[in-house]
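Got a structure for you, written out below as structure tokens; questions coming shortly.
Complex shown without one protein chain; remaining protein chains in place.
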């Protein structure tokens, strides 16, 4: 049975398995000096533009750390939402592996804005006893399921550049964001000034793999050292072709969109079907568009536990009153009937409407 | 065409691909809380004994760092051969990721012995201005293709324990060592007092994956924290089942032995067929047994380059005279005719015999 | 002229200079194996109890890092006020030097309480993807000039211990806190369950030197490794006797109290003399006792700049309205007439009262 706990619970899209199998021919050089890796890089350039420099990595934490540390000096810091994955869900790997300091900013919905970060940036820049804010890191989709539009992203990029900083996007679910907003991947990144991107693969139907990408000026700056930074951070894969084959299959075609759109549609179906007593949290869909693949909602506390006996999902935050906030995540392989079963169970459990 | 450059150039054994495909069913919990991971742990316990604690990782550098850092305090050091992979081929990842200091020991053949390390250990222990030797790390197969017998390993383990230290084995090619010596994996590790093991998978026919294992007392000490140490080191995989399925296929069966024995046999075939002017280096097979899957040999310099135009392999070390030392690595999929083709070309290029 | 910018601007108390001179006799062993260091440790034990383990360090950042890192595993975190020195004024040294992650908590006055930290502690404990809260770090005096009473400290220590955590006090100005509250140093630390203390010296009249102290169970745990942790963190002084002589002069006598009480009295004199338009910030003295040696106050913006031309002090925070918050720090050597001169200038600049 499908879970609503995490898109990491899902398996691998058949096209990815096929690509892995197709890449399993004869010997090829290791560590990326092979034609599969070249093809993957070309696929990424086709999405993000010619001035893209990439490293293919095993997981998203590695992608975030590599993206950030390549752009930072030991005295620099990263501005991020307090709820950001790098701040709350990576067990301090950025601190341990790369000595990174994260400067967390409170948000109401997981999203940064120029208004929210400017006081910290302006307070810190030039104060030599504090880490210098050098990178703004946003997650699109955010950890609260909300989305940054191209315009919102550009505002942050423009601000970053005006302050001599970079804008990084943690795009573990960038495909879902692009599908929800009905724009290209570039429209959320290179077209609006993003400097570095952690591009997700695993959550969207790959077996393993997330990439660190740098664009334009940032790409120029990091490309000479990125291979060695990757190796010195223990993140270098040897049989690189199998990472590469997945990225080509995902981003050299429209598979990324196909998988993300399906997951998003299932989240929307779920949100649309919620009984009245369930209030969507974080105004996830206020952009007027479709949801990405996460639904956060306040549920009566007594409904949650019985529901969790049948369906796997997480309580996100305990509420003060008689509701808690839960998180449902849909995946590339979630079925309509699975959503409907959840909704049926929810309605059955609800005593109020 | 098969390469003799590295076993990382090889593809994936069909049984591994099948296992990956078979694991691709429905949703399962991520990060290791799934039945595939349980099965992989059981497979590893069946090889190494019940008191085995394991973490499944993406690559060998991560396995080495996790094995070592879990056993070390910030003021501890690792005794290793100067030629050890952790010292020469990991771009200082142990230093960067975990602040590890390696104390390199000169060897003639890549192998440590009690005699070789005792002076350093005894000089350093108790001298509070130097890192305290806490782990002895050996590679079996060593970086020079040589092997540690069970007895040699036990001598080092006994010495380590007599000094309050641990013995770690970098077993990126442990399967090849066991196959060459015709002993079990346990005979080279848990049966002779080894405390921690980096267990290879990738080089022996897996797509990706190496494991960090701790045994007995060491397992007791690290198991409460190993998940978080893994996460805090950016090494945690999300769709863990696909790592696990490979380990089960490899170590829950005799696939590890099958693949390693094939690779070893091809190395032996190569060594046996060398013309007289090619001298085996590092006396790789002096134990009287079969070679593992690497052949190091001194070749006349003028023979090497033409040969490298047809076959991919590395010059390991420049020689002083008119020979250089080359390294040939065979893989689980190397064919007899491929070895023979190399030998034919070598004999053709040789002008002396 | 005396500054009101920082107690780091002050010089050295004559008794400290005398102690340095008196220690300058003949040769003594380096790195702490000398009678001066023994005497300093005895002086610290006389203040904090027999079960005190100490390392004498050059500065407060080092003391904080050593105190904390000795008590933490790589996957542990530190709960601290967002305004804590370790979070805002050490340029991320805890992150860089020791991979520490700080989990900042919002406060209104720089002080943590059980109520303020419990949600974070309870959310994080047992969640293996996040650093585990292991140490609560408070500053007494806090960075906003406020004080923790013994009872407030005990509440935090009891909570920490109930959760398997430690309580650390950043006591760069602990002497000022004790003097203000008219209690002993132990009353703010060992008598109320504090586990580790960064004990200030430099700010209170020493030339250089802050100490890392651990107490009772924590002392037992860290003492075997603290020398080497200190050395491996680049913090070990060679001519230790000169650090030790200062600590003996400061904490083996009542000099710490004499210096702190003088500084505090000058702050109180300043606060008492403020014109009505200057509002004390952070209710620094709400405990009903004397202020420590810092006064935070909201001043009309147009008053500040002319005043800063004559007196050195910092604007702490820009206000939204027509006032900014300034910080005045008094020192062991501040004179009454210097306070009065500041007050006179302030009254002269004020156009409203």
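Going in written order, the chains are labelled A, B and C, and every chain counts its residues from 1.
Here is the rule we use: a residue touches a chain if its C-beta (ideal position, glycine included) is under 8 Å from a C-beta of that chain, and two chains touch if they have at least 3 such contacts.
All of these numbers come straight from a predicted model, not from anything done at the bench.
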Seminar exercise, completed: Neighbours of the unshown chain, displayed set only, are A, B, C
Problem set entry | Contacting the left-out chain in the complete assembly, out of B:131, B:203, B:239 or B:258 | B:131
Exercise. Any idea which of B:55, B:96, B:239 or B:262 touches the chain not displayed?
Worked result: B:96
Seminar exercise, completed: Sole touch to the unshown chain from B:49, B:104, B:225 or B:273: residue B:104
Exercise. Taking the entire complex into account, which one of C:187, C:207 or C:345 touches the absent chain?
Worked result: C:207
Seminar exercise, completed: Touch rule applied to chain B and the missing chain gives residues 74-75, 77, 88-92, 95-96, 99-101, 104, 106, 128-131
Problem set entry | Absent chain, residues of chain A that touch it | 31, 69, 73-75, 98-99, 128-129, 131-132, 225, 227-229, 231-233
For this session: May I ask you to list the residues on chain C that touch the chain which is not drawn?
Result: 1-3, 5-6, 8-12, 17, 20-21, 23-31, 58-62, 65, 90-93, 96-97, 202-203, 207-208, 228, 231-239, 242-243, 312, 331
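Going forward, only the chains that are shown with their structure count from here on.
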Exercise. Interface overlap for chain A and chain B, more than half of numbers shared or less than half: same or different?
Worked result: same
Exercise. Which chains are joined by the largest number of contacting C-beta pairs?
Worked result: A-B
Problem set entry | Farthest chain relative to chain C (centres taken as mean CA coordinates) | B
Problem set entry | Approximate Å spacing (C-alpha centroids) for the pair chain B, chain C | 50
Exercise. With chain centres defined as C-alpha means, what is the inter-centre distance between chain A and chain C in Å?
Worked result: 40
For this session: Averaging only over C-alpha atoms, locate the centres of chain A and chain B and give their separation in whole Å.
Result: 34
For this session: Give the residues of chain B that touch two or more other chains, as numbers and ranges in rising order.
Result: 31, 98, 228, 231-233
